[in-house]
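What follows is a single structure, and I will ask about it in a moment.
Every protein chain except one is present and positioned as in the full complex.
Chain IDs A, B and C follow the sequence of writing; residue 1 opens each chain.
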Amino acid sequence: MRPRYIIGLVGIGLLVAALAWAATGLPAFGHYNQAYGRVAARDAVPTRNGTNSVVITSFDYRGFDTLGEEFILFVSVTGVVVLLRRMRSAGREEDSAASSGEIEEEDMRASTGERWLGAAAVGPVAVLAAYVIIHGQLTPGGGFQGGTVLMGAAAFLALGGESALMLRIRGSSSPIEIAESIGAGGFAAIAFGGLIAGGVFFFNFLPYGKAGLLTAGVVPLDNIAVGLEVAGALLMVTSELFEQRLRGGAT
Amino acid sequence: MSQLPPLAVGVPLLVAALLAVVHPLLTRTVSDLVATVTALATAVMCLLMLVHVGSGLEIYWFGGWHPRGNLAIGIDFAVDPLGAGLASLVSVLMVLALVFSTRHLEVEQPYYHVLMLIFMAGMVGFSLSGDLFNMFVMFEVLSVAAVALVAYKIHERAALEGGLNFAVINTIGAFLFLLGIALIYSRTGALNLAQIGHFLHHSGNDRVVVIAFTLIVAAVLIKAAAVPFHFWLADAYAVALTPVCLLLAGAMSEIGIFGLARVYFAAFQPALGGSAPVLRAIFVGVGLLTALWGAVMAYVQDHLKRLLAFVTISFVGIFLCGVGLLSADGVSGTAVDVLADGFNKALLFACAGIIQHRLARLSQERLHGCGRHLRLTGPLFLAGGLLISSLPPFGPFLGKSMIEDAAIKAGYGFVPALIMLASGICGAAVIRAWARIFRGWGRAHEHAEDTSDEETEAEANEAQDRTPAVMLAPAVLLLIGTVAVGVWFGFADLAAKGGQRFVDFAQYHAGVYGAHVPQAGGSSDAPKFYDYLYCGGATLIALGLAALSLWGARLSRRWNDLTESASALLLPVRRLHSGRIGDYTAAVALGTGVLAALMILTLN
Amino acid sequence: MSAFLAVLLTLVAVSATVTVLIREPVRQAIVLGIMGLFLALLFFTLQAPDVALSELTVGSLVIPVMLTLTIAKLRALDARGDEAQEDEDEESRG
Partner (left out) sequence: MGIYPYLVAAWLAGVGFYGVITSRNYVHLVVCLTVIQASTYVLLLSVGFVNGGQAPIFADVPSTSVVVDPVVQALSLTDVVVEATVMALLLALVVQAKKRFGNVDPDSVNRMRG
């Protein structure tokens, strides 16, 4: 038994014991009773005419946190690009041409059935994604979930063997990259819009509407920006890894 | 209310996103220019904030969500002198780093600039934020950006290892932070620091609070790299691009210390203030251990950047002592020392970068005597070494003397001696490196095992024959800064007021809830005679130790046996820095567990 | 606390333990996906549909996909052997 295991197990034991000990001091499960959450929930409807107080909380009350989170997304994707693509930046054209050649071979292995499945799945999934994103302030969902679903559409493409299309998305990867950057920048821009229109960073400066899609002021816009950002980010990381795999598979 | 606080974070983020959009249109020069100008603008904004806030407190509520009664609904930036000061330090160092990196061949636009800007925005946001979860978010932003920057040199094995260790340990730190937030939120129903503090002021201390505090402390100590959470640091700093090192060593470790101080004084002080003596003992103990550990490890390093990385760890320990005294004096002393030594460590890393640029390697053995022709870098490096050993009367001396006075005032009379020892050994390591590299003094091959050949891969692929001005100028400016901090005593008084403001929870709470916070009083008393003794002593230790290790063998045959046995004693400690992520994680788990046990036993 | 909730929590704990104990990456990715499923169910039961939706898409779609791609890449690199590694190095310097 390596000394590391002993040290580690002792540490873990103490840590878990400490957490458990703290748990005995927490309010019993289901008896949480503090004002912040109640106020956040109660106010969402009257002040913003939205109904999903979770989304209102994360995009309006605590919008600045979400900005930070979005840039964590952004910066980690940039990191992935730095790590996986930068080495190929020299002569990217020939490179992507070459790898698309490899793609064709890969496609041959995907049965037509899978392809149809993939192709058939894309449309509905994309529509679902759009729905989830724009209804964020009303029903469960929003930019983060919708963006992920949107990326799922692309994943279906990949799984369905339509890698050629996926690669066309990536081969000239600027569209996704730009969409992603616009998502990140757009969110910040909306915050600046609040500064310009309302004199306060992240001020929710649009009319709150009565009911339906156009409520909660800027929250729907935020959701769309985040949706772009998330979909772009996840699509980029997966396609970078995908590309890596294809290159690896080659030769 | 001034709009500077959100702009200081929002502008770099927006520019970073735009850079990523338009990068196909930009040449390297343009993106250098854009990034540097943005950093400069941020620095100006932070300095304006610092001037504007004086020693008061200014609150900015995002989205205009002012608190209702006692309930903070939105997120606030609480701009106080020390927070604004740290933000200014960060952005100024960023400007210098970006200037420094304009001649870096490794750097590839635009990703590098995007990462650097977001890194800076994260650090600025962390030092201004007044909301616990927001601090966590900024913590994540700067960690992830830093990981990408450390692993930037993808074709170097060491860089990847350093990046991986850094990434894993800091991700774990983030999770600990989040667990702590969940616990404290369930107890207080608040995320705003002042509101948490207010709640705890009435509810008092209990086990949930203790464990939450422990977890958050562990997280920030991982970031600050205090023993035993420090292992990742040497691996990461040794391999990062030099301009990144400027920021890592000059600002990021300090960010962790700042986070500890902020979380304690603004949120947990009302509950834990009663047991301050216990906490003081814990923090000062860990701090001294870190200071000495880092110093000794620095002394035995051969690879220059790795040496400086351990110097950074040692100084983190000294900062932790200062903050851990949990007194206004300690905090203000630490503030001065962070400023002075932040510049100073950045200066040394800049010199290391120049050496790497000119001589394309970093192993002292392989550099022996090679630096004779670097007429300007040599003196700069020596000055840095002397300042590391807190040579009176310059910046590091002022900072350390304030910390030492605070320690003596708090009844820790033995702390100054140990700080003297630690900074002396660090100085010895640096000065000896200077003597070897720039003078060729002493014998080559003092170290049996040269562990660093793989890390000495050049950033510029081959040695350059002249030092570009954009590399020399930042170094000179950093030296001037280090010296100036000590020469103009205004810094000390500002820091004293800032410290007063920082530790005053009642005023902080009042300010967050809209009351006007008056300018803080208080001024620093000039260093006493024994401060000169301690710090001068450190310098003497540094010179003596350096001289001994260079020529000791000539004095007596005994010396060799002595060093032999000493390094034999040290071997187990060195083996702990194995570069293996499993070992490091085990150390983190043990450290957190033991910290929790200590707190449980003493605070409850 | 409802029995259903208790069962879900237990399932999460068990699947997490299994995830950690399995050392073979591909099976591990599958079990991780299952854990994501349980987590999503748990969050839904905890009245957190938003988080459940995120966890469902991320935990049982995105992360497994990323893992599989990575594993495939690593396998491919194994297949290529060292000479390929050399030219990668060249490429990265160029």
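What we mean here is this: a residue touches a chain if its C-beta (ideal position, glycine included) is under 8 Å from a C-beta of that chain, and two chains touch if they have at least 3 such contacts.
Here the structure is a predicted model, which means the values were calculated and not measured.
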Contact set of the excluded chain (shown chains only): A, B, C
Touch with the omitted chain, as defined above, among B:H52, B:R68 or B:R157: B:R157
Given A:S76, A:N204 or A:N223, the one touching the chain that is not displayed: A:S76
Residues of subunit A in contact with the chain not shown: 4-5, 8-9, 11-13, 15-16, 19-20, 22-24, 26-34, 36-38, 40-42, 44-46, 51-55, 57-58, 62, 65-66, 69, 72-73, 76-77, 79-80, 83-84, 138-140, 142, 144-145, 147-148, 230, 233-234, 237-238, 240-241, 244
Absent chain, residues of subunit B that touch it: 133, 140, 144, 147-148, 151, 154-157, 160-161, 163-164, 167-168, 171-172, 175, 178-179, 181-183, 185-186, 191, 234-235, 297, 300-301, 306, 449, 451, 454, 574-575, 577-582, 585-586, 589
Touching residues on subunit C - with respect to the absent chain: 1, 5-6, 9-10, 12-13, 16-17, 19-21, 23, 25, 28-29, 32, 35, 39, 42-43, 46-51, 54-55, 58-59, 62-63, 66-67, 70-71, 73-74, 77, 82, 85, 88
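In this text, only the chains that are shown with their structure count from here on.
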Length of the line joining the C-alpha centres of subunit A and subunit B, rounded to whole Å: 32
Chain centre separation in whole Å, for subunit C relative to subunit B (CA means): 35
Shared interface positions of subunit A, touching two or more other chains: 87
In subunit B, residues with contacts to at least two other chains: 154-155
For the subunit C and subunit A complex, residues of the former touching the latter: 1, 48-50, 52-54, 57-58, 61-62, 65-66, 69-70, 72-77, 79-80, 84, 88, 91-92, 94
Of all residues in subunit B, those that touch subunit A in their complex: 3, 6-7, 10, 13-14, 16-18, 20-21, 24, 60-65, 68, 71-75, 108, 111, 114-115, 118, 121-122, 125, 131, 133-134, 137-138, 140-141, 144-145, 147-148, 151-152, 154-155, 179, 183, 186-191, 206-208, 210-212, 214, 580, 582-583, 585-594, 596-597, 600
Contact footprint of subunit C on subunit A as seen in their complex: 29-30, 52, 54-55, 87-88, 90, 132, 140-142, 144-145, 148-149, 151-152, 155, 158, 234, 237-238, 241-242, 244-245, 248-249, 251
